[in-house]
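One protein chain is absent from this view; the other protein chains keep their places.
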Amino acid sequence: MKRRTFLAGLAALPITSSVAGCGLSSNTASNSSASGQVTGEITFQTWSLKPKYTDYVNGVIDAFQKQHQGTAVKWVDQPADGYLAKVMADASAGSLPDVINVPPDLSFPLARAGQLVNLDESLKDAKPEYLENAWQAFEIPGKGGCYGFPWYLNTGPIFYNKALFQQAGLDPDKPPTNFKELEQQALQLAQKKVAMLGQTPSIADFGLYGVKLFENDKFTFNEPKGVEFVETYKRMYDAGALIPEALTQNYTGAGAKFMAQQTALSPGSAYDLGKFKTDAPSLYANIGITKPITNTGSANMFLHGVSVPKSSKNQATALAFGRFVTNAENQVKFAKLASIFPSTSKGGDDPYFTTEDGSDEARVRVAAAKQLKTAVNYTPVQFSDQMREALLQQLADAMLGKKSPKQALDDAVNECNRLLK
Amino acid sequence: MKLALRYAGLLAILAISIGPFLWQFATSIKGPNEDVFVPDFIPDDPTFGNYAAVADVVPVWSFALNSLAVASVNVLTNCVGAAMAGYALARLRFRGRRFAAVIFAGSILVPFEAILISLFLVMRGLGLTNTLTGVVLPGSIAALNVLLLRNAFLALPAEVEEAAIIDGANAWQRFTRLALPSVKGTLVVVALFSFMFSWDDFLWPLVVLSDQEKYTLTIGLAYLQGTFVQNQRLVAAGTIIAVLPLILLFLLLQKHFFRGVGEGAIKG
Partner (left out) sequence: MTHRPYTPWLFLLPGLAVCLMFTIFPFLNMIVLAFTDASALGGGQFTGADNFVRMAQDPKFWVAARNSLLYMVCVVPPLVLLPLLIAVLAQKIVPGIGIFRTAFFTPVIASAVVVGLIWTWLLDSRGLVNSVVEALGGTRIPFLTDSTLLLISSMVVTVWRGLGYYMVIYLAALANVPKDLHEAAMVDGAGPVRRFWSVTVPALRPTMVLIAALSAVNGFRVFSEIYLLSGGTGGPGGASTTMVMLIQSVGRGLTGEVGYASALSFVLFVILLGLLLITLKLNRREDQL
């Protein structure tokens, strides 16, 4: 009855038909080759960029078509809601567009299933054009080969609520700078019944704490340092420094709690500042911005990329276009429009990312750009949605005291390793 | 006194029903300086500018036209197809009737999400991906509607048809002239549900279609939640825009739910 779908990306239960299993999709590479002529028509699919960036994308397409006479790029933009379902369906049917916008966690399973073009093989000279850490994010660990042009990057500051800090007698100009201070301040806030955090740690947080996440084809975040990290959270949870909903919250839910001023601190992205301005003006008036909390000296990084499926009938043009979209010039232009950062090796040198003009936005931007030089995409590409859920559930059991932190992490790691196969 | 009680009951249910709608509406008219994540049913600075902004961001009209086309066809196919099947199940005796009923009942049990990808491959096999026909077909005769109409036909007194049989009317004549007019109320409900499901459906049209010109309104409105930009006021205004036609349709149709055998209200 209730066929209405909400949050459809998650609601989509993907079932491949046995037809797809028999290889409708995987063996079509032969009729097209990467070294062919750059000409003809291709389709380019992006992740929710209309209508705000319509002019920008059309500009890039026009420039490409001018540079390569005889090419025609058809642009389709898919809403974020349901993107996964769309990619799933197309991948099963072998009808993925020629150039697709995917983050590493989507490109990895596609690449592992042999559905994406290996850029290291097809375009041997492309690699130096990109930041090394960004290029690595699209490699299959241990097997080599890169399966996506890195596109835009993001890293974020930590946002905190100065008013709530003040309310609990904390200095609003001295936010926590390491995990120890985070715990101290969180416990102090908790005494005044103010919650510091809206979420239990994600896998990337473990990375920031310095936990070894993955080694020799196995997850390892149950090492002593990981246990220590969970114990920190357990102490904070018991004191009331995490809202009760933290046990079940995803990133978006935690963000909403921060905007409703129910939590005092939240990791974010440069563009979140704009969101606070429009959706939570009274939070915006009290917003504090600080460096990410890390034990490793590196911040966490998120990125998107552009991949070419092997099923593309016009790989040469698709590859040329993928490289064109992600070249330094186009990326810098896009980054300026969207409060994100270029992944090309020279992109970050643009004065826009190195000089402040006194505004909050510029301060966040310059700090983030600096941060990105050493940033790491801590989330292992193998870390699937199912594994994320397993970690979340085990951490909830640990917080509730149903399991010891050690036991919970052992169970999470075992489940993740099982899912790895 | 009795009337006062009735209204008291109606108002009580109204109070618990209308909350989300009011919330959505309140959010959609909030001004730029108000918090969105803090619940507040009376905006300090109401504005209808958000509605205009939605239309700037999304070509609402062309999307709505696609939705209207899909939903109208869906209403038609469901009313006709489900009534025919429902009539056969309820009023005709034949071998295999139980089998047919189980097929329909079984269809209700299949979770749509579980067959999404398979269904997409079927559509692709038929060459109907990226067409509005492909959007309409899977829901064009919903099993639930067949069962609803079967139940409605079951309620008809047998004598009416027996008389017609004696007069020599064939099955089709009995169906169109006698049975169909008697289940108007249920037909209206089926029409409403078909319109509603089709109008609201998001996942299937999204998966089937790839050209933006063919997108339906629900997909179009999803663009309000952009990757780096979103404004909850616009999202709320968008949902109100999407829901308004349904509310109007319901308001128009609700009095017809009652046109059944009795033609009109029953004294309660």
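Worth pointing out:
Order of writing sets the labels: A and B. Residues in every chain begin at 1.
Keep this in mind: a residue touches a chain if its C-beta (ideal position, glycine included) is under 8 Å from a C-beta of that chain, and two chains touch if they have at least 3 such contacts.
All of these numbers come straight from a predicted model, not from anything done at the bench.
Residue B:196 is the one among B:196, B:209 or B:234 that touches the chain not shown. Within the whole complex, the absent chain has one touching residue among B:144, B:180, B:207 or B:237, and that is B:144. The residue touching the chain not shown here, chosen from A:243, A:299 or A:316, is A:243. Chain A meets the missing chain through residues 1-2, 4, 6-7, 10-18, 20-23, 25-26, 84, 87-88, 91-92, 106, 109-110, 112-113, 115, 243-245, 247-250, 253, 262, 384-386, 389, 392-394, 396-397, 399-400, 402, 419. Where chain B meets the chain that is not shown, the touching residues are 3, 6-7, 9-10, 13-14, 16-21, 23-24, 39, 77, 80-82, 84-85, 87-92, 94, 96-97, 100, 103-111, 113-115, 118-119, 121-122, 137-138, 140-141, 143-144, 146-148, 151-152, 154-158, 165, 170-172, 175, 183, 185-186, 188-189, 192-193, 196, 200, 236, 239, 242-243, 246-247, 250-251, 254-255, 257-262, 265-268.
The criterion applied here is as follows: only the chains that are shown with their structure count from here on.
A straight line joining the Cα centres of chain A and chain B is 37 Å long. Interface residues of chain B, counted against chain A in their complex, comprise 32-38, 57-58, 111-118, 120-121, 124, 129, 139, 144, 197, 200-204, 206-207, 210-212, 219, 222-223, 225-233.
Across the interface of their complex, chain B is touched by residues 1, 3-6, 8, 11-17, 19-20, 47-52, 76-82, 85-86, 88-89, 92-93, 95, 97, 256, 259-261, 271, 274-275, 278-283, 338-340 of chain A.
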